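For this view, one protein chain was removed and the others were kept in their places.
Coming up: chain A.
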Amino acid sequence: MSALAPEERPPSLRDPPSPLPAGARYFCTVGRGLEPFLMREIRARLAVTQVEYVSGKVFFTTNSGLTMLKQLKSAERLFLLLKRQPPLIISSRSKGKVFNEIQRLVTGDPMCWVRAVSIWRSLELEENLPPEVAKPSKRKTGENENIVTKKLKIEQTLAMPGDAECQLEKQNSDKMEEHKDLTTEKENFQEEKSENDGEKEVEHHQGKLTFRVSCRCSGTIAKTFTTEIFIHLNDIYSVVGIPVFRLPLASRAYIKVAGLRSTIAWTMASLAEINVGAVVLDPMCGLGTILLEAAKEWPNASYLGADVSDSQLLGAFDNLKSAGLMDRIELFKFCVTELPLLSQSVDVIISDVPFGKKFKLGKDIKSVLHEMERVLCVGGTIVLLLSEDLHKYLQDYKESNITWNSSKDSTDEFKIVKYVNAEEKNRIQENVSSSFQDVRQECLDKRPLFGTLVQMECHKVSLGRTEAFISKYKKIHASELQQPS
């Protein structure tokens, strides 16, 4: 709530208040399924007056400064919100009219731009950086949305503070037909993995706007423009924004080579209840992404990572070194099905269970869960990332264990358990491939999955091209398992 001008602010403040006492409006793009986690994170880290979300985006208003905004760990990118409106109504088949509609949306309100640009520049000043060239930005097209997503590049001459107008130099327009091809593109969050790495632009000598339909902002394009404008038009809304940072929030400065997406890794760690003095294990750590995210956020715990692959361990070691986390995280070479650890010696297990054919369903996952259960303390937490197949397999396994008698089961302490919430059982039978409008799926049924492991939560998330489940379990005391009456 500071009214101090930038020059008057003491430099020693750790989080200098934003120069905007009333706050600015932002939105973040976010992986499908992570929206509730980002909302929770925004409320926890920032002073917000308003938070809401739609699929893939969270909108909020805050006067927190850049330092805190940069801390958001479950978001993809952060934008200043310029416009958010109901969807454009295409009332006419005339291309010209459609262009006019879009043009009106984007440039029809000069004061909106003046405000946004001045906010943007004051944020840049606060960060003490010169306005940089925008880095490659992701395009998103939803599979179910009949959407046309464009990026509008506008060359701007920097306005002096107080000027009423920005001068927008506009170029020529293009054709609609190209956009239709893009509705079949898959959704993709990863900058480097763009399938359609192409740019299409056709010059007409009529209208005033240029639509560059592209997946990458690189090379000469990146260097000629001072910023990029993000426009997302679909059947639910029309949104216009300016990215706040050059790089996505999801791209971490402290991770050299990412394995799992950093946003997913952080979210898994946030579910794991890591307390001070906890022993945290990732027995299939790969490049160590989960451990890095966890150790950064919850430093006062002891982290152990293991893998069977030398090359992965070397990569993980490199990552630890670059991140300065060699003191916090130790690496081992051992196999998850044979953990060389004392029973009940670990408080938390977080792991990305390998997808794909290398990892056999059935025998392997049971050995894995058996060992995890053994080394985990009572009250300890397990958070796993499971492929759809594995998730389904475990759901079926849980169901079938209840139907049979305990004499059939191989674990020592398994007993039949009463249903906690009979009504919830129906929800769980719901088709797991339901649309992303069901942002998360909570399995509140506390029947044990395996021995004394009880499922607490389950969330469906998008990994870009595939979907997966973040599944959380707790180890309960054998005496807590109840006999049927």
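Quick note on the criterion: contacts are C-beta pairs under 8 Å (C-beta built on N, C-alpha and C of every residue); 3 or more make two chains touch, one makes a residue touch a chain; residues count from 1.
Note that in this section contacts and distances are computed from a predicted model.
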Name per UniProt, for the chain absent here [options: "Multifunctional methyltransferase subunit TRM112-like protein", "Auxin-responsive protein", "Small ribosomal subunit protein bS16m" or "6-phosphofructo-2-kinase/fructose-2,6-biphosphatase 4a"]: "Multifunctional methyltransferase subunit TRM112-like protein"
Option from A:A75, A:L339, A:I382 or A:I476 whose C-beta touches the chain left out: A:L339
Identified contact with the non-displayed chain, of A:L304, A:V348, A:L369 or A:I470: A:L304
From A:I119, A:L331 or A:I476, residue that would touch the chain that is not displayed: A:L331
Residues in chain A touching the chain absent from view: 275-277, 279, 300-302, 304, 308, 313, 317, 320-321, 324, 326-327, 330-335, 337-342, 345-346, 367
